[in-house]
Structure formats: C-alpha cells, structure tokens
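Just one protein chain is left out here, and the rest sit where they should.
Labels A, B and C are assigned to the chains in the order they are written; within every chain, residues are numbered from 1.
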Amino acid sequence: MAADRLTVVGRAVPRLDARDKVTGAARYVSDLALPGLAHARVWRSPVPHARIIETLTERAAAAPGVLAVCAAADLPVKRLYFGPAYRDQPILAHEVIRYAGEPVVAVVADTERHAQAALALVDVRYEELPAATSAEQALAANASLIHPEIERAGHFRDLSGLRPIPGTNVCQHYAYQRGDLAHALEDADLVVEGVYRYPALSHHALEPHCVVARVDGDGLTVWATTQHPFPVRRELADVFDLPLAAVQVVVPLIGGAFGGKCYTKTEPLAAALAARVRRPVRLALSMEENARTITRHAVSVVIKTAVTRDGTLLARECDVVLDTGAYADIGPRVATKAGYRAPGPYRIPTLRIDAKCVYTNNVPAGAYRGYGVPQVTWAGESQMDVIAERLGLDPLALRLKNLLKRGEEYVAGDTPIDGDLAEGLEQTARAVGWTAPLARGRGRGLACAMKDGGGTHSTSTAIVRINADGSVDVLAGSVEAGQGIRTALAQITAETLGVPFASVVVAAPDTSVTPYDWGTSASRSTTIMGLAVQEAARDAREQVLALAAPLLDAEASMLTIRDGAITRDDRTMTVAEVISGHYGLVGGEVAGVGSFVPGKSSGSLGGATVFWESGMGAAEVEVDRETGAIELLKYISAADVGQAINPRECAAQDEGAAMQGIGPALFEARVNDAGQLLNPGLIDYRVPAFTDLPPTLETVLIENADGPGPFGAKGVGESGTFCVAPAIGSALTQATGVRLTELPMTPERVWRALRDAERGSLPPTLK
Amino acid sequence: MLRPFELSEPTSVAEASELLARHGDAARIYAGGTELILAMKEGLVHYEHLVNVKTIPGLAGVRLDAGTLRLGAATSHRALERDPLVRQHFPAVARMEADVANVRVREVGTLGGNLCFAEPHADPGTLLQVFDATARIEKKGSARTIPLEGLFVGPFETCLEGDELLTEIVVPPLPSRSAAAYLKFGFLERPSVGVAVAVTLDDGHVADARIAVGCVGPVPRRMREAEAELRGKPRTETGAALATAGRIAGRAADAITDLHGSAEYKEHLVGVLLRRAWDQALAAIDGSPRR
Amino acid sequence: MKVEREVTIAAPRETVWDFLWDVPRLAGCIPGARDVRTIEERKTYTAVVADKVGPFKVQFPLTIEVVDVQAPERLRVRANGRDTAVDGLVKVDLDVTVTPAETGTALKVAADISVLGKLGTLGHSVIVRKGTDIVDRFAQAVRAQLEAKA
Partner (left out) sequence: MKEIAMTVIVNGDKHDLTVPPHETLIECLRDRLGLLGVKKSCDVQVCGTCTVLLDDRPVSACTVLAFEARGRSVRTIEGLARGDDLHPVQAAFVEHGALQCGFCTPGMIMATVALINENPRPTADEVKHYMRGNICRCTGYKRILEAILDASRRMSGASAGNGR
C-alpha cells in the first residue's frame, strides 16, 4: 500500500494512553493494590564477595507485623537459580555472596514500614573473600572463579551456542575473523590503534522495579514491571516447576525501561515470598536498589584500523571486554552483539573481532538501549576521526567513502543492508551545517552507526478480534513502556482492517490472554509484532468479508472496507451489521491470528537480521577552556525508520534516545570503589536534566518504506543513543585539538586534556 | 521510610529552647526538613522529637532597617528569591537564592535550616559571608550575635548549643561603589565549588575586597589572605593579583578528592570562579547608579 | 579510600616499635576508641570506636586482627566492625612501617578505609574527609605519646 493512500498509518494520531497519563488515571504496577497485600523488603550484602556463615533472622521474625523472614534455604522453590543465558543467579544469595548489594535475606510484613524496621534486626555472618571488581582483575591469571561451573538456561535459540572459556571468568567469548590480517596491515598506508573506555551506567527508569505476586488455586499470578512477560513466565515455571499455563504474568503500563526491565529480576523472589506467606506480596525497589539490581556494561575496546592513503578501510581489529558483574543476566548476548557490531557500518574486507563477557564481583550488567552499540561506536567512530585527521580527510567524506551501500552484506550470509546509510549521514551533515564557518572555540563532529535490529531469532503472535459492534480488540504481548507501541499497533490494525482508529483497543500483555511474544526489546515490536498484528488483521478482514459476501450477494473479492463500512458498488453494510447478521444475534465475533516466524541465516549471529537499525548524529559544541565544560549547542540525530507508523512518536523516540546519550557523553557514570557503588541515587548520579537540552535538538526521519515491517516500517528507538558521544567527542577535538578516549567527557577530564596538550604531551589515541 | 517521632510546635523561641533543653540529643529543630527528613528517611539519624520552629511568630520574614537586611531564620529560599527588598538592595543574594537546588526545595527549605544543617555543598553560607553577615542566636533568657563564619564548625556541624536557635541573619549593606557576586560550578545535584566576592571601589582603586569559598572545604570560609592581595590595587591592574589570590584561596579552601572531582581541579576552579565573580561584581558597580 | 600519613618521631626505632605493641596505649591514639581488650596476645584485639560527623553518630565494635608482623619495621592489621543503629560497616587495613630517620624514627601509616552499607550514603566527601582526619590524628597522637615519653 503506497504511503499516499494510507489513512491512519503515517499520521501523528494522539497516543492511546495520552489522556490517562496527563490526568493521573494511568496505572502502573506500583499503583496496584490487592486485598491482604503484604510488603517485602530486602537485606543486601554490604560486601562484594563473601562466604555466608549464618543468617540470623529470629530477631527480625519477632518484630511487629512481620510475616516471614527468608534466607535462600527458606524459599519454597523447586529451583533456586535463574537467568536468561545461564542459571547462575540465586533468588537470594546461597552460600556465597557475589556482589555488594546482592539480596541475602527478605522480610515480609503487613506494612512496608514494618518490613523496613525489621530489616535492621537481620544479621548475616559471613567470611569475606577476595573480590574482583573490574574486568581486568577478573581476567588476571590468578583470579579466583566467581562461578566455578555454570548451567545453560536454554531459553533462547541464539544462546544455545554460548562459548564460555573454561577455567576463567569469561562467560561468553565471541570471535570472528575474515580476510588476511597480516597482508592488510602490510598493505596499509596508515594503521591507528587506540583504547577506548565506556563507563557502567544506571538505567534509572523513573518507575523502579516493582512486582506484585499472588499464589492461589489456579497457580501463580505476577504483575511485574518487565519488558519480557513470556520469558519471565518461563523462568517462573522453572523456578516453581509449574506448567506454563499455571503461571500468569501481567504487565500494565511501565514507567520507563531502557533495557533495565528486560528478563527476570525480582519476580521469582516476590512469587516465592507470596507462596511462603500465602498472601499477595508486593516488592517495590527503591531507585538505589534498582542501581544494585542491574546496570549497563562498562566496556573497554582496543581497536586498530588499517587504511590506504585515500581513506579506504582495509582491516579492523577489535578486542572488546565487557564487565558483566556477578551474574550473567543477558550479558553474553550483549557481548556477542557488541562484537558483531564493533566494526561499524563500513565495508571492511578484513576483520578480527574478539569480545569477552567477564564475570566480576560487581552489580550484574544486562540490556541497555543500544545493547553494546554505544560502547563500540564510541571506539570505532572516534577512531574514524583520528584516521581522517591523520590522512587530512574530511570526516564526512571518509565515512561516505566506506559506508555500506543498500544490498551489500555486512557479514556474509546475513541480511543485506536495507537502507541508504549515506543519505542519512548526508542529511545529518546538512542539518548541522557541516560546511558552514565555525565561530572561535566551537567545533562540530558527526558519527554514524548501525545495529542488527529486531533481536536474533525472535517471534511474535497476535490476535485481532472484531466485536459484534464493530469495535476491535488487539491481543498483543508487547509492553507499553512509553515507546507508544499500543498506539502503533492500533494504527496498523485500523489501516489494515479499514476501521476507524478510535474503534481499536490494544490489550495490556497478559500471558494468559495475549499470545506469545519474545519480548519488548531490540526495537523489534513495531516491525515484528507489527507484522503479526497486520497478518492477524488481514485474517480477520478476510473472514469478515467472507461473511459479508452472501449478505451483499457478492464475491468477497468484490468488497472493500473503509471506516468500518463494507461496500459493494452502491450497497453498504457496517462491520457490526455483518457480524450480528451472520450470528443472528447481537453477539459473536471474528478473530484473526497472525504470527512472525524468524528466518534462518548462515551469518555469525546464528539468525537472520530482521532489519538494520541505523543512526547518525552530528553535534556542535562550545568549550569553556578554563573549566573544561562542554556546552552542547546543537545536536542533530537521524533515524532510518523505513515508514513512520506515527511520525511524531518516531521523532520523539529518537529525541529521547539522543538526550539519554548526552548523559554518558558528558557526565553520567557509576562510581565503583572496590565493588562499592558510591552513587546509587540521583543526588550523586547525574542524569540529563531540562537544563541539558541543547538550544537545537533535531531529528531527521529517513523514510524510504524499505523496511520489512508493516507498510515498510523499521524499528526505531535505540539508534538515537549510538552517535552522541563520538559526535560530541569529535566536536571537542575540532574546538580544542584535544581528544578524549574515556567517557564521560567531564569538565575535569577535558580540563586535564587541555592542560596536558599545553604541556606538549600528545592526546592518548595518537601516542 | 520515616520512623515515628513526636512533633512539638512551640509558639516562642523560649519555649523552643526549653523543649530542646529538655530532650537534648533526642530532639532536633525542624525548619523545613529538606535535608533533615532525607537523612531521617535514609535512617542515617533519628530523633524522638522534632521541634517545628516555623510556627513561631516572627521567625520568618524579611525586613530592611537602615539599609541592613534582617532575615528571619525560617524564611524560605523562595521568599528570599522573590522578595522585592532583597532583589532591589541585595540582588546578588536574590540571584544566589534563585539557584539553590530546585524550586520545590526552595519552597520548603529555609535559610536558617540550610545554614544550621551545614551541608558543606551549599550556597547561602558562602555568599552571606562577604556581606559580613551576622547570626543572631537565642536561647531561653539570652541571646548572642556572632559573625556568620563563626557559625560553621565542620561538615553538618555548627557552634549552636543544644538549646540554642538561630533566629535571624543580619546582612549589613555594602559601602557605596560596591557589589557582590556569587558563582558556582558543578555537574552533580549539589554544587562542587562556590565562590563569592564583594568589591568596593574608591576612585579607581580596590578599597575593599572580600572573598569566600564554599563547597570545596568542610565549611564555607572567608579567604582573608587572598583578599589582602587585592586591596588597594588599581582596578585596572588586578589581573596578576587575582591570579595570586585565586591560588591562595584555592590552597586555603582545603579541597579533597571526591565524586565532585580532584582536589587539584577544585583548587583550579576556585581561581577561575574568583576572577569571573570579580569581573561580574565590577560590571555590577559600573552598571549601578553612583550613590 | 587510601590515606597515608608520615610523622617523624624523636625516639629510637625500637621504642616506637614497642609502643605499637602496647596495644591499650596504641588504641588510645585512635580517636574515639575505648574498651580495648586483648583476645589473643599479638593476634586479636577488640575495641569500640565511637565517632560523629555533626549529628551523625556511629559506634563500631571493632575486631582488630594482626595480619602480618615484620619486626621491627612493619605491622599490618585489619579492623572490622558494624554499626547496627545506622547499618554501617567499616573495614580498615592498616599498614604501619617504622624506619630510621635522621631526626629519630619515621612512622608511616597507610590506611585503606572502606565505609560500607547505609553509612556510605552519608556522602563520599564527608567520609573521605573523616577518614583522612582520623589517620592524621592517630599519627599525631602516636608521636605525642612517644615524645611525651621520651
């Protein structure tokens, strides 16, 4: 269907949830109350590594209002360990404590205040063990093993090929090589090498993790702030040895996610406590506890690139090390993807990639918007600028020369490039005024990046029900975390069915009601769930037309639906009339089913990339040379969305992503002192604030309807985070001549670099 | 989550002082709670009794008598930020107050509470010192007035006796041909470095210079050695003196390396902010009508 | 957090070394320390250290263990303690070296102090400052004691 003929898709219709959200009527897990609800609080380890000697819980158990005090051994579970990649994480620390902040004892009481008060009475005796609180320490020859043995979880097909390195703390090792490296290095006119560092981050979605769990005759029901209701159901079924059907995971609106709510977190604990006290239990974490639950990987990248004098890339070597903390969570996949994506969106004949996911005694690291791309892009794109500088080339020209073209393969066997990367980068450069003269003390920089979008080997199923009154229910398991997926799915349904947008309702994910969905992550929902919903809507449409045909004395093929009216020449019936006409009563319905089944691939990911999510960014900055403060004056972000289902929400996703990227670029980082998180809360951990909004923040949407999704759509939402740091870093270099290799580019780091430069020492990357 | 406590609401300073005396360490003055309640929620400190001094008549409010600004200890930051008298006669104070924390904290937090909680990363205690402000401290049956800088003993620590209350901050006007300025720098929620200056000119010379540095050290301090560098200098030839004064003040600030940055960097920033604040003050003098 | 202080003491090295083993008096040099008990001579001791930052008061029942002794120049001890009231934990690794100096004996105190648990949230700046201050006062007090003695 050509874009100009679209009536609902491609329009900036208001969000379905907008009204509830501005009136305070929107309900989140943290707003849920149940009769007899009990409240849980968690005692967390103050030390990063220790052997538990004993947990003394009697005094806490005797405190007012306390219903139960549980250590690992007291949990009524069949299986204590969980995790999406490895079953390496205990619901409560068992025998060994592996990070500071790890839950060791849980208290359940009639009120949160009573639970909190009783926590102070918990006493845990332990013997400290030497801790490895950085990847370097954990990789050292003498480092002790944080997990002597690990068991594969077997939840996800693409994780069946995990390759830990036995006898080390490496829980996943991704290696890829092509071409003749030795030759490439010989042939090169220039070889540059650098080490780049990206800090661990806290997601700080504004709604902290919250779970309400209830156990009754029908089994287990869990209301959770999760992006992955179905994988969570699977883990809970394993933990309690229940059939999937006996576990119900419900996800109302959630207050932000950004990857921090991927996979299973506190759901098993809340469920186990509910089973223990035989009352519904609420476990609401504080923001500081969130920061001790999941983080973004701190990553170091050693990257080396060989080029010819004219800027043709010959070879790239990347050694990527990710600190995944005490439990793997989804770290192994993040490492694989970081490795897969490390070379960048360029034509590079020769590659050697090595990515290691390393256990440490830090807070577990998992998914975070961009999934490894922002970290490797900081390295790769910063190095592209070093190359341009050394060869005296325009950074834009250097990139355009090497960017992959539509139809080219990134990796042999994987889906060819489905977009026009050069167009995006050129539009970005134009928008920032790349060739315009610069005021003194200012600089400009740009960057581009790409990730395999949609998740590897993921699937979705959807049901579209047309009710007897013509209204439509969409049953889809995609989680509304703010990205506007419900609105997008409603638009796709209305467009496909030919019914008014206002007549479509999208249900909240409920594993007992909505069909299977792999999860809301990897920018996949609009494309993959979108395709499932579109297919379900087509199915329903065909069924309703088949019902209408006899009523309108016609072949189904002669009929059209628009605005809920089915027309044959001059005769018209509403969808409602057709359905009630068919069933002979004011009732009945037509239900369509659709699903997306992933394709195969011989590529190194072990699954076909659904679409390529590309992002470009350009920054203009002014630098205060005395304080080192970087002022971001202008930021342009471009996203290839194929076809925007809702242009306003697409742009909003990209703006939000770019703004989030400003954090780690300029000031955001977790401070870890020997395993102790020094800035768990928002007083000492700075996230972007209103005052950080640059005078100009623009998003360019590239729309060539060339995506595999409905109406040519591609996923969006992560790409805006990719390029912010390298674009600002390169702008800093143009403004001052100094180049930083470690994020964030805090005023002090910039000031030190400027001072070192004045003292004549070279910036690190050029040493 | 707060543990239970008793609340007393005295209607006079004497009554408040008595309550404090009676309950000793178990009691604390509650004058806004923006810092205190956070610490209590976190469980870092607990008091059986909070004494709400905001109910004491006359403890909040702004008065100007004979050019001297009298600030009730229970006056909120917002009230100071928006007060016409403060804005007209002490614009630097109004500007500083308008930039304390965020608007919600300023609505509830009071000047006295801010000074007495003595969180080192704060603004008012630094700027007010360059006005030679004094603090009026009362208890049942007696009162004393001390220079504001004497109030601060250490981080979170003042010179107040257990039964004493800070009731008023008295801010004398600067001489004619004077102006003050306060600049702060930082990228976390709380400021990392704060520098205040007050400059008085006398036919092209620096008749008086007052400098205070906050956030960097355990308490906000006047930097008299640095001030001496500038006094008497022709206004057009202060460049070198400012640099020296900046170095002296930086060293004297007693910086430490922490989440806000290295000691070395903070010392450097003191110098940078000092010069910028100085220029701002001079610009303010030139911009204001001669009195 | 690591803090290092060096003081030169007008006393012979042996005197200084012996003083380090006069545990009750040595502990007396730790600001706020009391109730020093010997559990096992030259191996394990206990003490209670109370301290405050403004209104924030802590009290740590400390277990002090001698980790390594290289008489007469090096002594390493580890102290551990938990404050249950504010749920705070301190760990101190103390490395004391005694070396001859022109004007007496150089006493070098290297402390690695961690403040864990809720108390850590009091704020990094405050803790850094406090730790530095304590080590300072400790080193000064040792000198004072010895020079008073000498």
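As a convention for this text, a residue touches a chain if its C-beta (ideal position, glycine included) is under 8 Å from a C-beta of that chain, and two chains touch if they have at least 3 such contacts.
The structure presented is a predicted model; accordingly, all values stated were derived computationally and were not measured.
> Which displayed chains does the hidden chain touch?
Visible chains that the missing one touches: A, B.
> Which of A:P46, A:P515 or A:G656 touches the chain that is not shown?
Final answer for the missing-chain contact: A:G656.
> Consider the whole complex, including the chain that is not shown, and state which of A:R98, A:H114, A:H147 or A:H204 touches that chain.
Considering all chains, including the one not shown, the answer is A:H204.
> Tell me which of A:L253, A:A270, A:L283 or A:V544 is the one touching the absent chain.
Looking across A:L253, A:A270, A:L283 or A:V544, the contact with the absent chain belongs to A:L253.
> Under the stated touch rule, tell me which residues of chain A contact the chain that is not displayed.
Interface with the chain not displayed, on the chain A side: 12, 14-15, 17-28, 30-31, 204-208, 253-258, 286-287, 481-484, 648-649, 652-653, 655-660, 681-683, 687-693, 697.
> On chain B, where is the contact patch with the chain that was removed from view?
Residues in contact with the chain left out: 2-7, 33-34, 37-38, 41, 50, 78, 101-105, 107-108, 189.
Convention: only the chains that are shown with their structure count from here on.
> What is the distance, in whole Å, between the centres of chain A and chain B, each centre taken as the mean of its C-alpha atoms?
Centres of chain A and chain B (C-alpha means) sit 44 Å apart.
> If you average the Cα atoms of chain B and of chain C to get two centres, how far apart are those centres in Å?
35
> For chain A and chain C, what's the span in angstrom between their mean Cα positions?
Going by mean C-alpha positions, chain A sits 47 Å from chain C.
> For chain A, give me the residues that contact two or more of the other chains.
As it turns out, chain A has residues touching two or more other chains at 120, 671, 678-679, 684.
> Which chain C residues touch at least two other chains?
Only 87, 121, 124 qualify.
> Once bound in the complex, which stretches of chain A touch chain B?
112-113, 116-117, 120, 626-627, 629, 666-667, 671, 678-679, 682-684, 686, 746-748, 751-752
> Chain C touches which residues of chain B in the complex?
So the residues of chain B in touch with chain C come to 28, 39, 42-45, 118, 120-121, 154-157, 218, 256-260.
> Under the touch definition given earlier, write down the residues of chain B that touch chain A in their complex.
1, 3, 43, 185, 187-190, 259, 261-262, 265, 268-269, 272
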